[in-house]
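What follows is one structure encoded as structure tokens, with my remarks underneath.
One protein chain is absent from this view; the other protein chains keep their places.
Here is chain A:
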Amino acid sequence: MRSNLIYVIFATVLLMAGILVAICLADTVPNAAGVAHEQFNGMQAGGDGAARLEHIGGLAFAFQALLLVLIVCLAALGIAEERRSPELWAYMGGTLLFSLFVWWQMYSGHQAFLETGVTRYFMGFPVATAWQVYGTWLGAIPLIVLYSVGFRKFVFTVEDERKYEQLLEKIAEKSEQ
């Protein structure tokens, strides 16, 4: 069966491009990308976080969610077509859900802070930021585990290695002739 993965990737990128255009056309708010700190030269301040997200919060959330979909699809593209088994897709789906969960926790944690002005801390950082610092980094660890532990099953099997060595031998023979 011919893979449709490249079409999924293309559609995702097109949607992301559309969201970027929508954000560019959205109403702007002053200092949306930061403003010079009133007291300290060289420092930027974020100012009113709720106002900065008012017109584009939902679009930005969707942009990042699509980026997480794109990352998982690209990782799958790196695996030979015949080894993209249901088992692999289940694993990739789990990885995507985990990344989306981290992203949701981060975004909603930020929203909660904007509403209440208070936050709990986890390992040195406000909770929403801790999701960013630790969660985002951990979000791709399942991919690292898949690559390292599943290397011989998905990435470069013993059969692949044999085919590759045969190819090299064939090329060597050809060049000797």
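By definition in this document, a contact is a pair of C-beta atoms (placed from the backbone, for glycine too) under 8 Å apart; a residue touches a chain by one contact, two chains touch by 3 or more; residues count from 1.
Here is the rule we go by: contacts and distances are computed from a predicted model.
The chain that is not shown carries the UniProt protein name "Proline permease", picked from "Electron transfer flavoprotein subunit beta", "Proline permease", "Peptide/nickel transport system ATP-binding protein" or "Cytochrome c". In the full complex, chain A touches the omitted chain through residues 6, 9-10, 13-14, 16-17, 20, 23-24, 26, 28, 32-35, 37, 40-47, 49, 52-53, 56-57, 60, 63-64, 67, 70-71, 74-75, 77-80, 106-107, 109-110, 113-114, 117, 119, 121, 123-126, 128-129, 131-133, 136-141, 143-144, 147-148, 151-152, 155-156, 160-161, 163-164, 167-168, 171.
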